[in-house]
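Heads up, one of the protein chains got dropped from this complex, but the rest are sitting where they should.
Should a chain be cited, it is by its letter among A, B and C, assigned in written order, with residues numbered from 1 in that chain.
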Amino acid sequence: MSSIRVTVWNEFVHERHNEAVARVYPAGIHNILAATLGNYSELLLKTATLSDPDQGFSEDLLAGTDVLIYWGHAAHDQVADAAVNRLQQRVLDGMGLVMLHSGHWSKLFKRLMGTSCALRYREAGERERVWNINPGHPITEGIGDYIELAESEMYGEPFGIPLPDEQVFISWFQGGEVFRSGNCWQRGSGRIFYFSPGHELYPIYHHPQVQRVIYNAVKWACPRSRRTEVPLHIPADKAPEKLEARGPALHDAQGKLLPGNL
Amino acid sequence: MSSIRVTVWNEFVHERHNEAVARVYPAGIHNILAATLGNYSELLLKTATLSDPDQGFSEDLLAGTDVLIYWGHAAHDQVADAAVNRLQQRVLDGMGLVMLHSGHWSKLFKRLMGTSCALRYREAGERERVWNINPGHPITEGIGDYIELAESEMYGEPFGIPLPDEQVFISWFQGGEVFRSGNCWQRGSGRIFYFSPGHELYPIYHHPQVQRVIYNAVKWACPRSRRTEVPLHIPADKAPEKLEARGPALHDAQGKLLPGNL
Amino acid sequence: MSSIRVTVWNEFVHERHNEAVARVYPAGIHNILAATLGNYSELLLKTATLSDPDQGFSEDLLAGTDVLIYWGHAAHDQVADAAVNRLQQRVLDGMGLVMLHSGHWSKLFKRLMGTSCALRYREAGERERVWNINPGHPITEGIGDYIELAESEMYGEPFGIPLPDEQVFISWFQGGEVFRSGNCWQRGSGRIFYFSPGHELYPIYHHPQVQRVIYNAVKWACPRSRRTEVPLHIPADKAPEKLEARGPALHDAQGKLLPGNL
Partner (left out) sequence: MSSIRVTVWNEFVHERHNEAVARVYPAGIHNILAATLGNYSELLLKTATLSDPDQGFSEDLLAGTDVLIYWGHAAHDQVADAAVNRLQQRVLDGMGLVMLHSGHWSKLFKRLMGTSCALRYREAGERERVWNINPGHPITEGIGDYIELAESEMYGEPFGIPLPDEQVFISWFQGGEVFRSGNCWQRGSGRIFYFSPGHELYPIYHHPQVQRVIYNAVKWACPRSRRTEVPLHIPADKAPEKLEARGPALHDAQGKLLPGNL
């Protein structure tokens, strides 16, 4: 099996500034994820954080990344628009994206969805049951009927997303809500998986089944083909079928709008 | 039948600066569309253009618009980001959007899709046959097997869009390409229809079947329900099920991230 | 507004043979539904049951039906295959179908879905909360955040259906399960809405919000266009583009496979 180059990006704010979070993830969420995914020999892991050069989203790093895992919460606004532009382009070009938990509110996720990405939420240490509604899907391989999380943050419907291309998990919450907690989309040549469990106050990324879901998602999101989508002018004499151009034109021979039209 | 308030927005550039276009649409594309749609008594029509106050996208105008028809080509970059923000929000809140032809490259469409929206194109006056692949869909009511356009601009696949929620038309081009020319999406509470025929050099909006498609699309896109999606904090004592909050918290009682966490 | 011809079909078995059910629906589920929908003046209502001629699915009745509401549970196997054939054909031709509750296990629903339609279930009088996850959809018009049912039968995931074309409701159950309880599909020219609440032991169809959902679904499912899909041979001289037939052929001029090929 060929290798998959995975970068785990974490804003790494709460772990450094909040004691309760630091107790759960002393080395940061990125490091627990990198450590556990590192047990799979076909994955080549790197980590990056907001305080790295280029906010951890350098051209070089992205160019060497097949699948990006993204965790953010407190510092979404600090991510530069230029980084978001690069990230969106990389996803459209084929890079896989595993967006975790509060990443639903990141600039990148909202950019790729085009919708509000709003939801209901509550932080009460309640029980969440993540139902596997798609037992034949690659992302649920090795996952049983459901994953039970003793303590979780409630994320509830309606969730302001486009209809997922594939629906994988739906969560039940003790307080009475439901949530589409595992959702797949393709955008451009890139595959996106959003997985909601992962509030930083609870040891959710220590849960072996949660780790397995993320591993499965990385394999699922790994690009097969890549293509950069750009507008492409096809002159009449390059048409697949023989064609003679007729009538007036607003574009020149290279397909650019003619000057003087503005 | 209750009324539908329709605004036809047109950047209105090529009709004023290019003689060939002016011959086809002397009063502008917005006016031909408003005139023909005006024959349907349940539609209340307004027009707006880029040179209007607020670029034709004022809060007031949008607040009084159920369905927006949008045509642009040469001046996409001139539309202010603030206007795009307002437009996107209105669509997510439930306003219908009928995006025409080169509007595929507008800031608004790219924002709502989250993808490149790139395509192949060629301006050679070639024949296009717009196949009705969804005869049971409301947007194809009264449309036969296909619409034949004697002269059209080629728009070809791959088209950089998310998979449409409903596929309505696929076009055949004389030069050998195909194109998904009629596509439906829901984003937030808003319905979006993209219809590709409509190059400004050819009298496509004079074609009765094209006019019928746009009328059908307006009815389809008209909002039934509306809702503004915002994050909603549900405190533990307001949970649908009886719930006692447990453990530490990063949010205050109103659901805001606590200070000192950054 | 033009009229919609609605037929409420009910197998009408449990109401006649079980006292507990008879107390909730003394005149049968079909009659409570017909009575409440009858309050909407644009709906023209008929009822039919399994003990009617042609099992309540006569050609004449179906020919005069725009939308069929279907309830069955104990007698799915008794519905004749010929009736299922007629029903499937009518749906593909454009008749709307509102499939209720245990109708998920009817021959008709399984035929239209192509999948197992299996689910988890439990009859314990537990609480169900039907979340509106699609506030902009016509079927949720007038429905708030959720419908709460004090007593319901649990239907749980995984539900063996194709991915819905539109997702409208997801249910939470007191016992810990979730369920996609309101799902839309288009098949041929027909629109199908499956709505799971409605166990015959509980007064669910007396609930005004449930009645409203069914009314909304009838309006949504009402056909705009209709078309019977049959294979269509297009001889070379009837092709849209000028075409000269080349090479050998397995079909005769009418498009039938030539004799001697078997």
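Heads up, the rule we're going with is that a residue touches a chain if its C-beta (ideal position, glycine included) is under 8 Å from a C-beta of that chain, and two chains touch if they have at least 3 such contacts.
Since the model is a prediction, treat every value here as computed from it, not as a measurement.
> Please pick, from B:49, B:134 or B:152, the residue that touches the omitted chain in the full complex.
Here the residue in touch with the unshown chain is B:134.
> Just name the one of C:101, C:129, C:187 or C:207 that touches the chain not displayed here.
Per the contact definition at the top, the residue touching the missing chain is C:187.
> Return the single residue from B:13, B:48 or B:170 that touches the missing chain.
In the complete complex, the chain left out is touched by residue B:170.
> From the listed residues A:31, A:89, A:186 or A:209, report the one that touches the chain absent from this view.
A:186
> Residues of chain A in contact with the chain that isn't shown?
Contact residues on chain A toward the absent chain are 1, 94, 129, 135-138, 140-142, 146, 148, 165-166, 186, 188-191, 223-227, 240.
> Hey, which chain C residues sit against the chain that's not shown?
With respect to the unshown chain, the touching residues of chain C are 13-14, 17-18, 20-21, 73-75, 88, 92, 105, 111-116, 118-126, 151, 154, 156, 158, 160, 162-163, 165, 174-177, 185-188, 200-202, 227, 229-236, 239-241, 243-251, 255, 257, 260-262.
> Since one chain has been left out of the picture, which residues of chain B touch it in the full complex?
Residues 129, 131-135, 156-159, 163, 166-167, 170-173, 176-178, 180 of chain B touch the chain that is not shown.
As a convention for this text, only the chains that are shown with their structure count from here on.
> I need the chain pair with the most C-beta contacts, please.
More C-beta pairs are in contact between A-B than between any other chains.
> Starting from the mean Cα coordinates of chain A and chain C, work out the distance between those two points in Å.
It comes to 36 Å between the two C-alpha centres.
> How many angstrom lie between the centres of chain B and chain C, each centre taken as the mean Cα position?
31
> Express in whole angstrom the distance between the two chain centres, defined as the mean CA positions of chain A and chain B.
26
> Going through chain C residue by residue, note those that touch at least 2 other chains and give them in order.
129, 135, 166, 172
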